[in-house]
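Below are the structure tokens for one structure; questions will follow.
Missing here is one protein chain; the remaining ones are kept as they sit in the complex.
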Amino acid sequence: MNDIIFLIINGITVASIYGLIAVAVSITWSALGLLNLSYGFIFSFAGYGAWLAERHIYGEPVFVMFMGIAAGVVGGIMVCLLVFIPVHDKPNFTIRGMIGTLAVSLIGGQILLQNFGPKAKLLPEFFGYGKIKILDVTLTADKIGIICSSILMLTIVVRWMKSSRRGLEIRAMMMNPHAASIVGIGVRKTGIYVMAVTGAMTGLSAALLSQTYYLSPFSGLTPMIKGVSIALMGGLGSVKGAVIAAIILGFNEALTTKFLGGRYVLMTQFALIIIVLIIRPRGIAGILDKAREA
Amino acid sequence: MSDIKTKKRKTWKNPLAVWGAKGGNYEVPTPEWKNPHQIWKDTKAFKVPTTKIGRFHYEYKSSNHGEKIWNRLRWWPTRRTILWTQGVYNRKSLKPEKIRKDKRPIFWFLSLLALAIMPFILPDGYKNSLLTAGGIFGIYASINLCWTLVIGTAGIFSLATYAIVGMSAFLTTWLSINLGLPWWMLPMIGMFVGLAFGVIIALPALRLDGFYYGLLTLGLNELCRVFITTSHAFGAASGGLYGADTFINDNWAPMAQTLVQYYSGFALLIAALFLFRFVDGKRLGRILKLAPEKKEAFAEASGVNYKRARVTVFLISSIALGFIGGFYAAYYRGSAFDIFSFHTVIMGLAMITIGGIGRADGAVAGTLIIVVLDRVLVELGPYRYIIIGLIMMFTILFLKNGLFGIRKQFRDWRDKKKGEARSSRLERGGEMLPEQATEIDNKDEIYRKRYDKMQREFLKTLICDEIIEEHKQKPLGQHSEALERVCYYFRRGAMNDKYVVKCEVPFKKYKIMALSGVRGRSPRLVEDKIYDTVEAAYHGLFLRRIQDLMEA
Partner (left out) sequence: MSNILEIKGLSAGYGPLRVIHDLDLIIQSGERVGIVGLNGHGKTTLFYAIAGLTHWQRGSIKISGKEIGRTRSQGPGRYTHIVVKEGLAIMPQGDEIFHGLTVEEHLDSGAFTPESWKNRKQKREEILEIFEPLKKLIHTPVGRLSGGERRMVSIGRGMMSEAKLYMADEPTLGLAPKIGKGVLEALLKIDLKDSAMIIAEQNVALLEGKVDRIIGMHAGKLKGEASSSLSMGLKN
């Protein structure tokens, strides 16, 4: 029993990190119509930003984490300026935008490789090594920290999108870009906001993941693909759906590891995703609200 | 300044002065004579540089043998004529000529010929590395052609192409090692593997649209990679699975081995091109062209079963990809894990986007560019990926559909510019555009407007202080030529809104009115100003008309 709870907590920890990227992918797709596959690059970029900050400026964990988020924001804005703004009003935007983000991640990954080398880097533990025991289950400070900080980040983003003027702008753009321009919403300006916010989320996930695993020029790839799968299962464009999907996939990961073995995690995961998508082509949230026309 | 003006100024002498010039001036300063025909010539002049014959002067025309302008030579057994030849008569010399309407077969033939004789013309120093790269190019170009069938023709945005190839390669290698299958069996078995995977991957494609499917297949790619790399059967430790039977004999001379590799890759490319031609250009491709993106519902309503065609194309290309996978295994004696990596997907996407998605020539040319950068210019190191990334960025930022879409993009741009330029030529009351001209029943009106505009343009150049002064002195009687032309034009004007002088009190009060132009509707008063003499009123009216002329 303890084992299962331990695994579930593991799963939730992983899910909360990947969930951040999933929500970022989701928001970018639905607000901008951009399938951003450069989150892998933004992830590594933010990780190296945090690492550099830790090395050269100040090693305080909170500061390093914030630097990671800041680097993520910078990376997001960079992708926006390079790909979204020049291409967004041209024909075949979706496919061109996707290829553009791939090109950015190709170039960016190579530049990171040139500057930092292929050796893996490690960030310090942000949350210390404390342990709490609740009902026979040991919770490390690390896991609690990861879960709490990602939930905090998500809550802030969701609150911001719900209540602020910019958030309303972004949501309006998600639903009907043409009507949004009629109302007076500047697509390019909003694009920068969206990419900055999603970049911040990726940055946080990069900082959190790099302290548990490691950081390398292409380490963002797996989190991105996992994030994309979660976003897909949740339904692109839905924050709620992405959160639910992240939790489901987290559980799946924990249970599969326990009963079948780690090798089969991806298989059960994709079987799950395909089943959900075949039942509901727009993912879990496909029923919750109308997603953007693809 | 004024001296020059006075020097240029001419004097006009009233030809009636000899007889007393009753009511007219004897001699007045007048502007220099201008040729009234000049504006007509300028407007009529065709300013676009033209060539002697025909519009497409760059189009090569071959001369004809004999008097016939048609050609009945056909590709046996089809009814297709050899090249798309159109016979025309030269418009000037009236000699029969032939135009090749579609020159693509010529380019295809020449470039494939160049590839075929490549081993004999390459310098010895580079021969080995270039031919190896050529073999790789053949395989990748075939994969990309099949991928183009999926993305372009079928419109299914699948990123799992390399996954199918890889799975087929790994499974056939494994079978070859464990069962000792000969090399020629590998592509055959690969076809079945490809079909099986195609069916599995095609299932979600029926339900999911566009980019959902793309992302899902990206995940499937990752799934295959993790599955293969973690399984012991496929040699998890060694970075790949090798040991399959191959058609390249180790006992041959190294150059013979390379040549066999090169030509087998070339043959695969030719086969893939034929497959592309027969799927894209025949019934299936045409059905799918009837159902372009976002118009599927309409196609379905018209009785086009596009879904079935899509899945068929997908399965056909999956089988072909499986074949290529088996071939790959027999070619390399196995396969590396690299084929499943995200990097391979990016490279593949770069290949098909640089050339242009949905076109065979685009897929092949894009593959050539990337393979040359990736495999030949190896000494550039990691910079070559940065260069590839920059080329991709350039393509998506500036080109609508890759290199081979430039032609259409240029033509669209030219059409747009033409439309804009045409709209800018329009001025009020001037010439009419074709679309306006259709609304007018009396076609004489169109010509009259054109003439009228030219005349007004000319008269505007005549208006100057001299003729106004001249008119002020004597509104009636013989005038100088410039003034006379202006007055004639004014007198000839249409009845509506034509200014007239109204006499309120004879010899005391005159006013200016404008006629309505409609029978029974009274004229309207234009201004309240009262002129004392009829001459002053004439002049006031003249000034008003000049103002209207200059403003219009």
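Per-chain residue numbering starts at 1, and chain names A and B are given in the order in which the chains are listed.
What we mean here is this: a residue touches a chain if its C-beta (ideal position, glycine included) is under 8 Å from a C-beta of that chain, and two chains touch if they have at least 3 such contacts.
Everything numeric here is computed off the predicted structure, so don't read it as measured data.
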Touch criterion as defined above, residue of A:T138, A:T155 or A:N176 at the omitted chain | A:N176
Touch assignment to the omitted chain, from A:A53, A:I147 or A:V187, lands on A:V187
Where B:D415, B:E484, B:E504 or B:D532 are the choices, the one touching the absent chain is B:D415
Tell me where the left-out chain touches chain A, residue by residue.
-> 89, 165, 168-169, 171-172, 174-176, 178-189, 289-290
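Everything that follows uses one rule, which is that only the chains that are shown with their structure count from here on.
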Chain A and chain B: spacing of chain centres that average the CA atoms, whole Å | 39
Once bound in the complex, which stretches of chain B touch chain A?
-> 157, 203-204, 207-212, 214-216, 218-220, 222-223, 226-227, 230-231, 342, 346, 349-350, 353, 357, 382-383, 385-386, 388-390, 392-393, 395-397, 400-401
Chain A to chain B touching residues, read off their complex | 29, 35, 37, 40, 82-83, 86-87, 90-92, 94-100, 102-107, 110-111, 113-114, 221-222, 225, 228-229, 231-232, 236, 263, 266-267, 270, 273-274, 277-278, 281-283, 294
